[in-house]
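Taken from a larger complex, these chains appear in their original positions, while the remainder are omitted.
Which chain is which? They are A, B and C, in the order written, and residues in each are numbered from 1.
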Amino acid sequence: MKARVHITLKNGVLDPQGKAIQHALGSLGFDGVDDVRQGKYIELDLSTTDKAAAEANVEEMCKKLLANMVIENYSIEIE
Amino acid sequence: MTEIIWENNPEITEDLVKEHGLSEDEHQLMIKILGRTPTLTELGIFSVMWSEHCSYKSSKLHLKTLPTKAPWVIHGPGENAGVIDIGDNQAAIFKMESHNHPSYIEPYQGAATGVGGILRDVFTMGARPIANMNALRFGSPEHHKTRHLLSGVVEGIGGYGNCVGVPTVGGETNFHPSYDGNILVNAMAVGLADQDKIFLSAAAGVGNPVIYVGSKTGRDGIHGATMASAEFTEDSEEKRPTVQVGDPFTEKLLIEACIELMSTDMVVAIQDMGAAGLTSSSVEMASGGGVGFTINLDEVPQREEGMTPYEMMLSESQERMLVVLKPDRVEEAKKIFVKWDLDFAVIGEITDTGNLTLNWQGKTVADIPTQPLADNSPEYDRPWVKTVAPDTIDPASVAAPSDLGEALLKMVGSANMSSRAWIWEQYDHQVMADTIQLPGGDAAVVRVHDTDKALAISTDCTPRYVYADPFEGGKQAVAETWRNVTAVGATPMAITDCLNFGNPERPDIMGQFVGAIDGLREACTVLDYPVISGNVSLYNETNGTGIHPTPAIGGVGLLKDSSKMVTIAPKNDGDILVLVGETKGHIGCTQYLDIIEGREEGAPPPVDLEIEKRNGDFVRAQIQNGSVTACHDISDGGLFIALAEMAMASGKGMEIALNNGDVPLHAYGFGEDQARYIISLPADKLGEINSAADKAGVIIETIGVMQGNSLDIKDAMTISVEELLGAHDAWMPSYMSTES
Amino acid sequence: MKSAVVTFPASNCNRDMFDALEKITGQRPHEIWHQDTDVPNVDLIALPGGFSFGDYLRCGAMAARSPAIKAVAAHAERGGNVIGVCNGFQVLTEMGLLPGALMRNRSLKFVCKTVQLKVENENSTFTNAYNQGQVINIPVAHHDGNYFADDETLARIEDNGQVAFRYVNHSGEATKDANPNGSQNNIAGIMNEQGNILGMMPHPERLIEDAQGGTDGRGFFDSIINSLN
């Protein structure tokens, strides 16, 4: 199965990258961009076919490695 | 008096005061200063200003006793960083600071923002930063968090320093279980300025505009300063205060913009927003200049909606500065910040009231006399008990190892003595193209751009010595930086210190602090090596267990002619190796005793400062007159380790015969007697050096010659340099590539 | 030789490049700010190392879209010489002036150390002062120097002799251990087909004086000067 994980910064945590992208878009003449936030997107190919197990497993991976729980949130989709 | 608006203001209860870390006495003093009950914003301001971190309330009394003056000291403690004269109207500006607690919670960002903060302390004075250093202590390598913390801290330091383009040229790294729950991340920055272009923080000129520049203010690290002043418990990890995220890109722009601004004559005063952000910067600038500030908080650039005055004043968002400009120069200054794409806002002006007056949404939310806030901050004479120094261990009582060569290999490949290349290769240590002594030597050396001069920098402390005997350990920390700076041929000029200790409310910990300060004072005095800046970090404890007392010292020296610099690597076969200083085989508190015998015991080696000075001055003179081809001081691990390090650095072997008399060879070779160096020289210089040593009253002895491919020590070992390198280089990469 | 150095926000080797060019050519280079829309008439434009725009989003991405870059491209179009060192190399690939891309180092870690490079093509504008196959020391300092190009591109640049420098060991072999970042074919620096644009990750400007530990970087600049005569 495939797991898709989104890792984003928690609210209120400064996002220097997002800020810089927003600024760069402005200089390239793109108007009306009020905010930009950058996160990570991770795709995992899992050998299991048990959706619940996959979900629990990926949850563990996020907590242990993929996300930095001090400043980041994660969300998981399994398919 | 201004009418203080109470709307939206909670009642200032005793609990609320307590939560802000203020004692009852401090609460009463605050009421006395204000002449009334504080508003919430005012309570927040008092609490951070009177926190241990900002007020030095437990340490002030003792810090005052440190020597801070010398003819070459331009500004000592009291400014953002210390300043020394390095000739030709140039000045070196430096300081070291801790970022321990944030780095434990989030190692990458904690360490990164530590670097950012110390850089601002240096460039706020008008300096271009030219070198970063760090002093790091982690828990035991076996502790389950150590790898994660080490990798995060190193990446964070590199991530920030590399991006801003200031070379990270050296540092020190120890592992010890006492840091398991409380690592130490101390960062030092060194900058260069012209002496007639040094900027201070004292504000002046009623009516002058107060300008905010840099990044916007968010809700980051609110209460960082009070956190840095509180002991850790298991659940402070859970509370996870909003972590400050560093933005090195903005910092780089801020450095360039500030340097551009300071090249004009527009600036009256300038101050970075460090711990306690807008609060400490505005209070320090106002009280320092004996003036008042009126600030309109609505003008503060804000990253988030709905921020309260309390939040704005306590936010520790990074990459911000406060500037007082001359009148009518606002537009001109603004152009510079617009060019560098930074926020720029006029947020207030200088008044003659002496008060910090904060307005927000048409109301006054705080009105505090700054002089009493700054000057009447609490000062404690905390009770302390002297640390009882352990007995000296008789070298003859420690059995010899079965194989000295194996012992040496084990030591060069141990956690605490192995190569740190894994760390420094993650730091850009050559950007600016002036690094002329790379990491791995005794001191880092960076050229003063476009001159023949260079600065030598070293950070040092041996916490196990300080723990055993704070006074001797304190002396030793200073002496070791002095020795390291000397060993490259530089003249030691001054130090910065970062004093990391446990809970000062415990008399035994306070005793460590007082003892270490006494040691620092004595060493600085005898070595003519004043303290020009520093930082105190207390409450480094977890669940009541304190760290080893760690007064990290950053020493800086000057090489007037950088072509005279030497490294630890002898270059030529046939060079003679000479041991400088007396070897008695001091075995207590040594790396040998710890690594080979598993004992952390005994008195640390005593430091005779007179001998230290005599030997160091002798070695430096020989380097400066060109007699010496390489030099290495002897510290952790003793003579054998120093020889091995020289052999590894040069890739060449040596043949050594020691005259150990009745000292057992293992104690002679691994003992950590102080004030010693190994120098290498061409054979034809030997006569000259011998007579110079005689004249100076310095004990020296020829111990061998550079030759072959092995470290060959008579009656002790023959080990190929390759094998030494294998063990030395392997530990950290292999440790870091295994998962915990 | 007349030269110019482009500075982007958070370039940090611009001064190093400037000083190296000044010392070696004896003439002060021009300074180009990223917002300048025209560039002086020079023999060489250098894109320096550093972290333009913080290296946020992708290294060199934002710099490659800045106003001065259009003028740099026009200069290259006219046959003018352009070099990009480290971040400058990343900018050149982001601009599409050089093929391929520079990805995160295989170790995922920043790497700063002195490496050995083999000179692959002694006839080029940028290497003629060295000998074919010569092994030189040059420092690297980067987080994203892992050169990637698709197979076809890779074959083409190899066949055309567009590879200027390769990471090797002391004996001149392009081994895995000698490769500091995982680059395909140990590629450290490449040129465009016309041979007037070069990008490389290592920093020749950091090794031009004995005090810096050696002078192996000088040959690079000397080559460009030679090629103008």
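Here, contacts are C-beta pairs under 8 Å (C-beta built on N, C-alpha and C of every residue); 3 or more make two chains touch, one makes a residue touch a chain.
Every value quoted in this text rests on a predicted model; they were computed, and no experiment measured them.
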Study note, to complete from the structure: In terms of the displayed labels, this structure file contains the chains as A x2, B x1, C x1
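Assume only the chains that are shown with their structure count from here on.
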Review point. With chain centres defined as C-alpha means, what is the inter-centre distance between subunit B and subunit C in Å?
Key: 36
Study note, to complete from the structure: subunit A and subunit C have mean C-alpha positions lying a whole-number Å distance apart equal to 33
Exercise for review: Check each residue of subunit C and list the ones that touch at least two other chains.
Suggested key: 53-54, 56
Practice item. For subunit B, jot down the residues that touch at least 2 other chains. Key: 247, 249-250, 341
**Study point:** Sites on subunit A touched by subunit B in the complex
**Key:** 12-16, 19-20, 23, 68, 70-71
Point to revise | Residues on subunit C engaged by subunit B in the complex (per definition of touch) | key: 9-10, 12-13, 15-16, 19-20, 49-51, 53-56, 109-113, 139, 141, 143, 203, 205-206, 211-213
Check your understanding: Which residues of subunit A touch subunit C in their complex?
Key -> 16-17, 20-21, 24, 27-28, 38
